[in-house]
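Remarks on the structure that follows.
Every protein chain but one is kept in place in this view of the complex.
Naming follows writing order (A, B and C), and every chain is counted from residue 1.
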Amino acid sequence: MNIHEYQAAEILAKHGIPVNPGRVASTPEEARDIAAEFGGVVVVKAQVHTGGRGKAGGVKVVKNADEAYEAASNILGMDIKGHTVNKVLIAKGAEIQKEVYVSAVMNRPARKIMIMASAEGGVEIEKVAEENPDAIVTRDADPFAGLHPYQAKEVAFDLKLEPSMVNGFAAIAEKLYNVFMEEDATLVEINPFIINGEGTWQALDSKMSFDDNALYRHPETEKLRDLAEENETELEAKASGISFVKLDGTIGCIVNGAGLSMATLDAVQLAGGEPANFLDVGGGANEEQVTTAFNLVLADPNVKAILINIFGGITRGDVVARGIVAALNNVDVKVPLVVRLSGTNAEEGKALLSEHGITAGDSMDEAAAQVVAAAQA
Amino acid sequence: MNIHEYQAAEILAKHGIPVNPGRVASTPEEARDIAAEFGGVVVVKAQVHTGGRGKAGGVKVVKNADEAYEAASNILGMDIKGHTVNKVLIAKGAEIQKEVYVSAVMNRPARKIMIMASAEGGVEIEKVAEENPDAIVTRDADPFAGLHPYQAKEVAFDLKLEPSMVNGFAAIAEKLYNVFMEEDATLVEINPFIINGEGTWQALDSKMSFDDNALYRHPETEKLRDLAEENETELEAKASGISFVKLDGTIGCIVNGAGLSMATLDAVQLAGGEPANFLDVGGGANEEQVTTAFNLVLADPNVKAILINIFGGITRGDVVARGIVAALNNVDVKVPLVVRLSGTNAEEGKALLSEHGITAGDSMDEAAAQVVAAAQA
Amino acid sequence: MSILVNENTRLLVQGITGREGSFHTQQMLEYGTNVVAGVTPGKAGQEVHGVPVFNTVQEAVAATGANASVIYVPAKFSIDAIYEAVDNGIELVVCITEGVPVNDMVAAYHHVKTKGARLIGPNCPGVTTPGKGKIGIMPGFIHAPGKVGVVSRSGTLTYEVVDALTKAGLGQSTVVGIGGDPIIGTSFLDVLELFQNDPETEAIVMIGEIGGDDEEVAARFIKEHVTKPMAGFIAGRTAPPGKRMGHAGAIISGGSGTAAGKIAALEAAGVAVADRMSEIPDLLKAKFTA
Partner (left out) sequence: MSILVNENTRLLVQGITGREGSFHTQQMLEYGTNVVAGVTPGKAGQEVHGVPVFNTVQEAVAATGANASVIYVPAKFSIDAIYEAVDNGIELVVCITEGVPVNDMVAAYHHVKTKGARLIGPNCPGVTTPGKGKIGIMPGFIHAPGKVGVVSRSGTLTYEVVDALTKAGLGQSTVVGIGGDPIIGTSFLDVLELFQNDPETEAIVMIGEIGGDDEEVAARFIKEHVTKPMAGFIAGRTAPPGKRMGHAGAIISGGSGTAAGKIAALEAAGVAVADRMSEIPDLLKAKFTA
């Protein structure tokens, strides 16, 4: 789960990390009032769950409240990579004496949490990784004892910070790790992390993502979810225990299992089609789940045909077939439907489907070819 | 550092451990008012830093406010093992359906923190250890990950608690471990830990001690220190960086080093005397330290003679001798003084002392014999 | 021989009285697995399909000599179950549960390593040694005893490939579902090493997917150490970057973890990587005769 910059800043501040003062506005008027209150230079920043706001014109430095009004008028409602801007953050202008990048993130190969930093602040870390990988400094936190103070200092010294800046940086890097662990984050990023006009460290822009599997113990984080930023169908799917990811093609897919679902999408593409979605209906594909799955897939007007791909394991093929038949009584499926049913009791399942006029095949590849042909017909 | 029962209960409550409601009173009137407010049966308990209050008559169960007044009148001012009772805790009477003992404490041989529990609640754990050691259940917390929920449950099952009591007990045992670590305790004890009339777990009496070395990060704990409960001389010594422990004999001791100080006390006893104190003057025995040491020792009217035992190491014997001589100018020492000076520059030191009329020997045993003889003279 | 599950396996089921635990205990017993004990706190003295239930792993191990365990407890209790198992000397722990918080797995992963135990999963279908026993939730009857070792990050893709192998006359030595989470106890590399050293395994099938770099790490190991013929498949060629594809670990982030990169690495290591799952039996047959 992602949250907005202004929300991330609030969480960092709560954990004692100094952030640049800012407030969020939903209208140009609010933006003007906040800017007036701050006085002087402010930055108006689009709050959307995507990067590249700057390039898209979603970030403007302005000199006064009237300019803030104007900038907010332009930015609010803007579309940035498919995300509509509903809020802007009005942040005080900061004098930057020094800027670096710092984050806490999983080092997946090491199975440890790491602090990652770069002397090139304000630049996307992926870009630094590509162009100047030696500028990136990392330290893996001890999986048991956490990030040691000496490690935070090592990062600071490796960034070639002046001795006077080291302790301040290290103290905040330690807090960054603590925020990561205590909030069950998957990313906590400060970029740029600056030394301001007063000579102290300050987070100028921050970003946080959370582990969905741990949200049950963070109800206050769950409240930060911005429904406007999330795909409605994906949320609906989640509520029903179905994994759903919206894609851009025309072949709707209903599959049991995440791996098989990915493989089904691949098969569709190899057959010359483009999948409209990833959909893992879960273990027991019963009437209710299949009905929901049909509804999720059919919510997309681009869908021209549907492929159901089931491998009967512990859940038997005939049971799944019964679920499909029952679901078809609940949902009016107007596009062509191709079913592939394999594994346990697949024959019984196919017979059952055939009684209801549905031909089910045994081969994933053939089913993919059929559904692509059906969509193009 | 030790605190009172009522203070320990407040800390446990802060960490989410249910405690029996109670309030502290310094006068019988206050005791009566609190009892009246609670209504019904209350327990009036002496608040002193020592065990065995019950046997000494420091704990009374009473039926109403008037009885509470009377009990408090009797208990306040009472002397329990040398501790004067200045406060009583008025606690609500509790119906006990089940009582056990549980604590978090260092398992020194294992170098781990352990949860210790016993089905014999309300009995001193030392007594259980002696008479029925099999009744004691312990689990060492993981030194890195802490006390695991499964361990807390193991303790509950080993106590033969009914299944319905297990989860409640385990949840609180986990909290007990957390209190221990977060508060830098050396002991957190709940005895008895009961199931009350409502069928829920509750701490009826609790005890906490803290690591002096970690108090710097717990200023709020330091505030709980009851100066009336501590030996004034020991506190004064501590403030000067001197380790001092009051004993019952007549030979005052001033020594450099904790081990040598213990050995000096032993030597005094072997020579037929009884030491009046343990005193480690620290590494550099200079004028100021020795002056303070003299004052600490002489504050005890029982002291009949003083033994100074110094082994010159990095700090040279002549420097120490100069400190002694200077200190004697500040303090009027009316009792006989025996000095033993050995190690680095001992000869120079002895010469210097001799110039000021002090004969210093080389042997700890002889010095001990001399000081004992001097005290008996 | 075979790997992980064999005649000496004495299985303990953690969470045996739950719906999943009870159902799969029956399935495992039917497949011939030596299930010796179950654990559910507070349920000691009960039996589930004839298997005695204990309050703690400690009691269960003391009473039955269990040396392997399978975890069916809910996600929020799984980490504790893993610690309880390995702290009580269980050598092989298979955690089926999906949804375990990933940051909790960091310490648990390293703890298991320190203890010298082996964890499979979490979020995995388990391990099956055809004809000898199964631990987990795989449908037993699709398997056939044989010489092909199978290792996979996905449950249903494991069944898919095992079914295809069996139908093509290629039985399996052991089938290992290592799980779809970002941090799993046993990686491709670990299982490949076991297969390489297992005399009953003569060829290996490896099913990877997008996310992380375990396939790339495995490819380096294969190049240097694996002499047995291998076929493979990587799911998720069509997955867009930044989106989790069902599995918590199946995500392309910052340009790394793509199917293309994994396929290239495996091919460079001499693995025959199939475009379609269905091609795997033939690719393998081209390299070895069962």
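Definition applied: contacts are C-beta pairs under 8 Å (C-beta built on N, C-alpha and C of every residue); 3 or more make two chains touch, one makes a residue touch a chain.
This one's a predicted model, so the numbers in the text were calculated from it and none came from an experiment.
Trainee: From the touch rule at the top of the page, work out which displayed chains the omitted chain touches.
Mentor: A, B
Trainee: Which one touches the absent chain: B:Ile96, B:Ala135, B:Ala171 or B:Met262?
Mentor: B:Met262
Trainee: Would you mind spotting which of B:Glu67, B:Glu99, B:Asp205 or B:Asp280 touches the chain that isn't drawn?
Mentor: Selected residue, touching the omitted chain: B:Asp280.
Trainee: Touching the missing chain, which residues of chain B?
Mentor: 106, 108-109, 111-113, 125-126, 129, 143-144, 180-181, 184-186, 211-214, 216-217, 243, 245, 247, 255-263, 265-270, 274-275, 278, 280, 311-314, 342-344, 363-365
Trainee: For chain A, which positions touch the chain that isn't shown here?
Mentor: 142, 144-145, 148-150, 153-154, 157, 163-164, 166-167
As a convention for this text, only the chains that are shown with their structure count from here on.
Trainee: Taking contacts as defined above, which has more of them, B-C or A-C?
Mentor: Of the two interfaces, B-C and A-C, more C-beta pairs touch across A-C.
Trainee: Using mean C-alpha positions as chain centres, tell me how far chain B is from chain C in Å, no decimals.
Mentor: Centres of chain B and chain C (C-alpha means) sit 54 Å apart.
Trainee: When the centre of a chain is set as the mean of its C-alpha atoms, what distance in Å lies between chain A and chain C?
Mentor: The computed centroid separation for chain A versus chain C comes out at 28 Å.
Trainee: If a residue has to touch 2 or more other chains to count, which residues of chain B qualify?
Mentor: 144-145
Trainee: Specify, in ascending order, the residues of chain C that touch 2 or more different other chains.
Mentor: 107, 111
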